[in-house]
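Missing here: one protein chain of the complex. Every other protein chain is in place.
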Amino acid sequence: MAFLEMSGLRKRFGSVEILKGIDITLDKGGFLVLVGPSGCGKSTLLNTIAGLETITAGEIRVDGQAINDLHPSKRDIAMVFQSYALYPNMTVAENIAFALEMRGVPKAERRLAVENVAKMLQIGHLLDRKPSQLSGGQRQRVAMGRALVRNPRIFLFDEPLSNLDAKLRVDMRTEIKRLHQTTGATIVYVTHDQIEAMTLATKIAVLKDGEVQQVGTPAEIYNRPANLFVADFMGNPAMNLLEASVVSEGGRTLLSLTRQGDDDIRLPVPASAAASGLDGRKVILGIRPEAITDRDGADRHAGTLEVVESVVEVVEPAGSDTFVVTHIAGKEVTARMRADTDAKAGSRLPFAFNLDKAVLFDPGTGRRI
Amino acid sequence: MRTIVKAVAGALLASTAMVAGASAQTKEVQMLHWWTSGGEAAALNVLKQDLAKEGYGWKDVPVAGGGGDAAMTALKAMVAAGNYPTASQMLGYTVLDYAAAGVMGDLTETAKKEGWDKSVPAPLQKFAVYKGKWVAAPVNVHSVNWLWINKAVMDKIGGTQPKTFDEFIALLDKAKAAGVIPLALGGQNWQEATMFDSIVLSTGGPEFYKKAMNDLDESALKSDTMKKSFDNLAKLKPYVDPNFSGRDWNLATAMVIKGDALVQVMGDWAKGEFVAAKKQPGTDYLCYRFPGTDGSVIYNSDMFGMFNVPADRKAAQVALATATLSKSFQSAFNVVKGSVPARTDVPDTDFDACGKKGIADLKAANEKGTLFGSLAQGYGAPPAVANAYKDVVTKFVHDQIKTSDEAVKQLVAAINDAK
Amino acid sequence: MTITTMPTARPEREAGAVSLRGKLQDALPKIVLAPSFAAVLVFVYGFILWTIYLSFTNSKTFPSYVLTDSRAYQRLWTWTFQSDPPSSWYTSITNLGIFGVLYIGVCLALGLLLAILLDQKIRGEGVLRPIYLYPMALSFIVTGVAWKWFLDPGLGLERTLHEWGFTSFHFDWIKNKDRVIYTVVIAGVWQASGFVMAMFLAGLRGIDGEILKAAQIDGATPVATYRRIVIPMLRPIFLSAFIVLAHMAIKSYDLVVALTSGGPGGSAWLPSNFMYEYTFKRNEMAVGSASAVIMLMTITAIIVPYLYSELRETNR
């Protein structure tokens, strides 16, 4: 049995339904990331787990016990907030110890616990300061310390890194990952940043408009997105999504993509999709930029590699790679070339399509075929 | 936080500690009044001491302001709360209103014993006796139809006592020619209306005054005599200095005392100001009846309304009432206050010339039946009517009503509306 | 997402499972609020109902609880249109119009001006600010006499200027039935504008400096910056100040009494003076109550739309 189970969760504010039946489970020690665009309900979902918001229907169980009617303080959870929510009138030590104090832990024990946590997070020298005297990263650590000191059954993180600058965010991300690995804690983590989701999660749930779009491991989500939304949302640069029609030519079923002022492109149907029954249909081809490369940069193990020449529109060197943009099927298509590519805007270049990594979607339902 | 709690608790305890003292004591009179100025307070202190001699304490509830308005509001609140004072300074119809509401006590026994029926003028008893029961003890009788004249100015302009309204105008003209402000008036509605009381009496005579201002007879109110009264009021306006509006009455009196102005038409409480300024009647100032009103007295009276207090506080109340109407207090108080005693059998030995005249006039008017309540002072009709009357007079004085025709029309309409 | 809905009510089905203590804990916020709310219901709304009831009786000196008719309203209605000579009620409501507009308008303008001036990195702000603020600390029982003197042509400003040689100066508004209400405005503005200044000053200090930098880069002059950017950003403060001022304007009573004793011929009356006069002085409690009801209705007409928009806004 899973450690954390959410089943049939619904939440409505007046006439607006924020959560429309959420079913997610998480094993003990797992790291679940709830990801989605703002307004998708991910924060609300987290708050219902914390007990900060009631649910309209459904159940939340931890370790087999229903907790949805327990007061937040009785759920044995800890939470790290987006704004850190450090009590401005208390010192760092008092902030960290507050929850223990509320639970009647003796003073000596509290001090020991605070010291341990402070050592783990390397914030021992900050214990006597007030939150206003701390930098963003330090506050972040204190907020985590406040959660850690409790040693709760579940940690909840509500976009904890969104207020940090880019470099610190990466550092803290690593820190959180390390903490997860060393403590084995069960974590539910909300973010809108899909890189955070990919790097941290053992399990990702993509939400949109109060509905779960897909739950799976990062690899599943990335490689086999359940629908167009997930495909578009996860990955940066985003997956290329191109309209294509399925045609039969010489006994082969092929994808045909139109080009303006150029020949149509013919590509084989990716192995991930069952080719049968597609004949004559319109589909959407999803292919990630890293699956479109220069010819000699292509994956050596690729089963179906198709080289197509196309006119380069924009070249964006990114250091380790160079992104090259061309125009296919009425859309910009981003390809990931080697850093030393000689692509120039306006020139014609061969693009190698690795269709092993491509997926097809039904344009009507948006689902993966 | 803890200190806050302590502070609150402390303050609450401090206030509850006072509670024992707050509940009415049996050997104490609780007295609501608005006599807070030095002279009045001194006069009232005589009463306090009289009571102290008999072993009664005095719990003072002074609420000054607006000529008793604030005190009356406080009284209404006290009565609404059921905390009746032993007595309260009250005026005219207010006593009757409270009596009708059944909150006044009964002093008939004391009145009989002390012979108030005989000694207190009948028109006053109309307000002190409700349905055959004495409910108030009159403290004094003020009379309204007085002229207060600075003698030095009078001598300078060579004026003599005006006997008629026209002579009065002639006198004012003399003053104007001499460069003195002829008429000191405070432009507040009650002062204007108080002066108008006298004008009506002077213009229409005693009969007319009674019909119009006490009986509110409509034919009298809209008569030509009333119109003429307004015309006479209009005649006086040019003799008033331009800054009169809103002036307090005692400032107007001060103008006469200092010789800035010749004359003020005001009730005899103005004499208290002269007394306080150490001025002597006859040598420093002159007191004449308003021209054409000799032989009649328009009065008002301060009364101590006696409330229906519990039996254990009754003795104190009786003591207060008895002391109030005792001859010694009546004399001592009224000498200071400028008014005359509310009983006609008080010797006038301690009074000055004006006081003696006032006492004699009151007695004569009482006997002749020419003692009338002042409409402006709330002794002619209930407050709603009296204030409607004041509205019209003040609007006429301040040119919001422009003609005497219009004024009479407005007066009839306003009084009918308020009745 | 700032909607805060804390667990308070539980679905009926679990009622049995929840301990009494837990229920108490859940109801605690409401229990805490309840005494205040109950007090307001009884002592404000109960009394409003009481007043409405009395306005339909013929209460005179004391409340009478026998319902009669709407004569009090009929009288007020007649008086409303009686402008020559003006009835006291007509004077009161037209005065409230003049007073309300000028008092609120001038206070807002002056308060804003002072706040903007004080916000220019002024040396001695700590001295100036309390000077503008102190009138709010004083009641008119204290300052009434001083104001009366100052406005009196025979004692105050006019005489002083005459003594200084400006003999043509004329300022006798307090004695003039058509002008006296403006002196009430002057004293009222003096009392409240400092408070408004403080509100605006707080608002100015709360504006994000980057926006102003942006305006500067866009080439806006200081005047244009204030007119186009700063003042529009102070809109919520205008609203708050408006409410504070509107409530003071409607409640203004002692101002008129202390300054003018009602003015020449009662020409300075405001509706609250009317109400007090009729209820307590003229013993026409029904009329006083009816005027109070009309005042409350006027307040309602002004305040409720504000409250509505204000409270809807918080539902973002």
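By written order: A, B and C. Residues from 1 in each chain.
Just so it is clear, a contact is a pair of C-beta atoms (placed from the backbone, for glycine too) under 8 Å apart; a residue touches a chain by one contact, two chains touch by 3 or more.
Quick note on the criterion: contacts and distances are computed from a predicted model.
Protein name for the hidden chain, per its UniProt entry and selected from "Sarcosine oxidase subunit beta", "pH regulation protein F", "Carbohydrate ABC transporter permease" or "NADH-quinone oxidoreductase subunit N": "Carbohydrate ABC transporter permease". By the touch rule given at the top, the unshown chain touches A, B, C in the complete complex.
Only one of C:93, C:107, C:181 or C:230 touches the chain withheld from this view, namely C:230. The chain omitted from view is touched by exactly one of C:135, C:153, C:188 or C:262, namely C:135.
Per the touch definition above, the residue from C:57, C:143, C:260 or C:283 contacting the chain not shown is C:143. Residue B:272 is the one among B:272, B:305, B:341 or B:358 that touches the chain not shown.
The set of subunit A residues touching the chain not shown comprises 47, 50-52, 71-73, 77-79, 81-83, 85-90, 98-99, 102-103, 146, 150.
In the full complex, subunit B contacts the hidden chain through residues 1, 4, 7-8, 11-12, 14-16, 18-23, 30, 32-41, 44-45, 48, 58-68, 70-71, 73-74, 76-78, 80-83, 248, 250, 254, 258, 269, 272-273, 276-277. On the side of subunit C, touch with the chain left out of the figure occurs at residues 2, 4-6, 8-9, 25, 28-30, 32-33, 35-37, 39-41, 43-48, 50-51, 63, 113-114, 116-122, 126, 128-139, 141-143, 145-147, 149-150, 155-156, 159-160, 163, 190, 194, 198-199, 201-209, 212-213, 215-216, 220-222, 225-226, 230, 233-234, 236-237, 239-240, 247, 250-251, 253-254, 272, 275-276, 279-280, 289, 292, 295-296, 299-300, 303-304, 307-308, 311, 314-315.
Please note the rule applied: only the chains that are shown with their structure count from here on.
Top contact pair of chains, counted by C-beta pairs, is B-C.
Taking the mean of the C-alpha atoms as each chain's centre, subunit A and subunit C sit 54 Å apart.
If you average the Cα atoms of subunit B and of subunit C, the two centres end up 37 Å apart.
Counting partner chains per residue, subunit B shows two or more touched chains at no residue at all. Taken in their complex, subunit B has these residues touching subunit C: 66, 69, 72-73, 76, 79-80, 94, 97-98, 101, 187-189, 242-246, 248, 382-384, 387, 391, 394-395, 397-402, 406, 410, 417-418. Here subunit C touches subunit B in the complex through residues 60-62, 75, 85-86, 88, 148, 152-154, 172, 174-177, 257, 260-267, 276-277, 280-284, going by the rule given at the top.
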